[in-house]
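With one protein chain removed, the remaining protein chains of the complex are shown where they sit.
The block that comes next holds chain A.
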Amino acid sequence: MSNNLEFCSSFTRRQLKEIAKFSVPNFTLDQNPTDCPPGSLRVSFSGPSDSLYSTENFLLRIRFPTTHPFTSPEIIFDTSTGLPSPFHPHIYSNGHICLSILGDEWSPALTIQSVVLSVASLLSTCAEKVRPEGDTIYSERVGDRSPLLTSWLFDDDTV
């Protein structure tokens, strides 16, 4: 991934189609969110029932780099409105998510819907609410920088 990352400020035909098709029970997609850079999407959802997060609500922010769909979208837990980044062994307190399909295993055939569902499934399979190792250091060092600029190593196939 190159270091000069640019994001789309408007949606492409593909993205518009995906937005139109997006339909997941209990997930709401906002294609014109306030306080977000143009070209961003927000998805709000409540923690999956039967999971450790069943009583919590979360907000995801999605942006598309200009190289999308050949590279993965940027997708983070948005904490700017006061909603939490879930306590999860693969989710950092700054909202960054360590998930293989957002890195090496991204395929251009994946959609917003499939990515959002993958993130939600991270929550439903979680057995212990903890932060990843080194969370404080990582979150402090990286802050608001895009997760697309981080080199991720995917070493845990269980969650």
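The working rule: a contact is a pair of C-beta atoms (placed from the backbone, for glycine too) under 8 Å apart; a residue touches a chain by one contact, two chains touch by 3 or more; residues count from 1.
Here is the rule we use: contacts and distances are computed from a predicted model.
From the set "RBR-type E3 ubiquitin transferase", "Metallo-dependent phosphatase-like protein", "Proteasome subunit beta" or "p53 and DNA damage-regulated protein 1", the protein name that UniProt assigns to the chain left out of the figure is "RBR-type E3 ubiquitin transferase".
In the complete assembly, the contact with the undisplayed chain comes from A:T67, out of A:S46, A:T67 or A:T150.
Contact with the omitted chain, checked across A:P37, A:P108 or A:G134, is made by A:P108.
Against the chain not shown here, chain A presents residues 1-2, 13-14, 17-18, 67, 69-71, 101, 107-110, 114.
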